[in-house]
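After the structure tokens below, expect a handful of questions from me.
One protein chain omitted, others in place.
Labels run A and B following the written order; every chain starts at residue 1.
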Amino acid sequence: MNYILSRNDIPKVLEMWSKTHQVFAPQKYSNFSAFLPYEGKAEQLCLEYPHNTRYPPKALFLPQSEELLSYTKDGQASEPALDAKPKLIFGIHACDTRAMTLLDTVFDAKDYQDPFWKARRESTAIITLGCDEPCSTCFCTTVEGGPFNRQGADIIMTDIGESFHLEALTPKGENLCKDLPYASAAEDRKVSNVQEKATSDMPKAFDTEGLKTALDANFDSSYWEEVQRSCLGCGVCTFLCPTCFCFDIADEAARSKRYRNWDTCMFSVYSREASGHNPRPSRKERTRQRLMHKYSYWVDQIGKIGCTGCGRCVRYCPVGLDIRAMLREAGKLPVEVIHA
Amino acid sequence: MPNQQVSPYTPIPMHLLRSYPESVDGALRSIELSFDNPADCRTFYEAYDPGQFCQISIFGKGESAIGVASAAWEGDFVRFTVQRMGVVTTALHQMQVGDALGIRGPLGNGFPLNEWKGKDLIFIGGGSAFSTLYATVLHITGSSLKKEFGRISVIYGTRSSGHALYKESLKRWHENHEIDLFQTIDNPEPNWPYMVGFVPDAVRAVKPSPNNAVAIVCGPPIMTKFTLPILEDLGFKPEAVYTSLEKRMKCGIGKCGRCNIGPKYVCKDGPVFSLAELHTLPNEL
Partner (left out) sequence: MTDLEMKLKAEAKRLLDEHLVDVFIGFRKENAPLHPQPAFFTNSDQLDDFVYNNLCQNNLAKFLTRYPHETKIGMIVRGCENRSVNHLIVERQHPRENIIMIGVPCTGIYDWRKITQRCGEEISDVELSPGKITVKTSKNQFEFESKELLHVSCARCSQPNPISADLVIGEPVEPKDPARAKRQVETFGGMTAKARYEWFTHESERCIRCYACREACPMCYCAECFVDHGAPRWTESMVSKAGMQTWHIIRAFHQTGRCVDCGACERACPMDIRMTYITEKLNTDMENEYQFICGMDDKTQPPFAAFTMDDKTRFVA
């Protein structure tokens, strides 16, 4: 069903949801925005920004540092309690919501499940705020998504002026909307206009047709040397990326705990073995891993590109390396025809 | 309850049963661990296939991926042969009998023994990477499985006779011919009755037949690199040659992203790959 949430009612409704859920919403954090627990400060909300939060909401499911276990001197381990409190994420953009569904294939795989991820996912409802004004640095429609993509959302929310239109997509979503007024037919029509316009306004950032083939065929190409020259090898593009999930495991002896911390293939120590051998000895191999993982290996693994086009890596790379430009170039690389 | 075991990151509690040096220089030690909860041992070996590995955990130090070097029939323990490299492996070398530690596993795919049934098996090993080959031979020879395979040969090379692992078993095999063991050392030594020279040369000399056979190669990269072309010359098809890969690992279960080679995670899709599979993966070893 479709519902209406008027702008003025947002604080009241968030208040209401807070009674049953821990509510996270995009809020001011220093000079930018992040998903933070909503503490009744409506003036802190950042629902009007066209861009998504700088700090990625994946951290709500995969915190940057997280305890895996604690231990005693005599070697007894205990696991932290799973986080099963009902949670609600309000106003997350479609690219970030969709990213969670991609990460489910990693953390909730058939063979091994990550209980910490799963518990948080299962106890969280997601209200996606579609983007009526996609950013120039975003490219979700190029990579199988869209500004109003519904994957992973319990409710999809559209800005129709003085109010938001909420379409409940799951029973969880319906349940959250039960006290809201229904949307009128006229309001529903506004929604399809907004959604269609936003989607069709987004230009194609690069061609994905044949891109994987080109990348695979050019694993040893000098392209990688060229494309990474200015790269600093920092953690910005991968830490802020909503689909990057790599982590390190480290014991903090002073705390008697074992933690996992976000890690990234862009760091040299990431793949360096105890012998000193490093299968990815330079930024060239590491940049290749980042792009190949997103645009080739994900496709091999689940048939989908592992980038949702959120644009963070484009906006925040300190040397202006733009993944769209890198992929446009890669798409032009020659693909040798292999004769049998 | 101290150990809920809902998480695949929590190790099974164990303690050190025995620890003894394997190589003359002391760089390699075997450690044998027993389970705090004896029932875990059964579960472990029921899930186990030779070629698999475990993450051995020492709280406060971390974890290390180490191949299983024992067979279920040997007793209620798991053996690992550890080369001292860095933090965790050094700590493993220093462990005392009774000290607490843990393992996560068995992890990885292991060798496809079912596919190999009815075939001759040629194990080619060098240096410390011999441990999982050894465990596989033990697994096969120590049980009724043996008659399901053809001839079993082992070509094993070490720097010197003192560097060889599992000397007792090697001696036994030399004596009882349970398997065809071809042992080689890099340089001549007085009274050494077996072969002298590098593993690739030994393979060329032994000349195993590729007919209805698989070759399993585990050793230092340089040994593997020079052995593979010889096997090819002998007529082994890429589908009939297997190897076990090593990558830096953390989670061991395909979550932390670290150990990939192309779309495959060495920790869960490997560590065992046929040469044919490796040919489909990017060259990033």
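We take it that a residue touches a chain if its C-beta (ideal position, glycine included) is under 8 Å from a C-beta of that chain, and two chains touch if they have at least 3 such contacts.
Everything numeric here is computed off the predicted structure, so don't read it as measured data.
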**OP:** Check the whole complex and report which displayed chains the hidden chain contacts.
**Re:** A, B
Subject >> Omitted-chain contact residue, chosen from A:Cys135, A:Ala183 or A:Cys265 >> reply: A:Cys135
Original post:
Of A:Tyr38, A:Phe90 or A:Tyr259, which residue touches the hidden chain?
Top reply: A:Tyr259
Subject >> Residue, one of A:Ile10, A:Val236, A:Cys265 or A:Ile305, that touches the chain absent here >> reply: A:Val236
**OP:** Pick out which of A:Lys58, A:His165, A:Lys212 or A:Arg315 touches the chain that's been left out of the picture.
**Re:** A:Arg315
Original post:
In the full complex, which residues of chain A touch the absent chain?
Top reply: 29-32, 49-51, 54-55, 64-65, 133, 135-137, 229-230, 232-236, 239-240, 248, 250, 252, 254, 259, 261-262, 267, 269, 314-322, 324-325
**OP:** Just the residue numbers, please: which parts of chain B touch the chain that's not shown?
**Re:** 86-87
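As a working rule, only the chains that are shown with their structure count from here on.
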Original post:
Once you find the CA centre of chain A and the CA centre of chain B, what distance in Å lies between them?
Top reply: 39
Subject >> Touch list for chain A against partner chain B, complex >> reply: 68-69, 71-72, 74-79, 82, 106-107, 109, 111-116, 219-220, 245-251, 253, 256, 258, 260, 263, 265, 270-275, 279-280, 285, 289, 292-293, 296-297, 300-301
Original post:
What part of chain B is in contact with chain A in the complex they form?
Top reply: 1-11, 13, 15, 59-63, 85-86, 89, 100-102, 246-248, 250-251, 253-258, 260-263, 268, 282-285
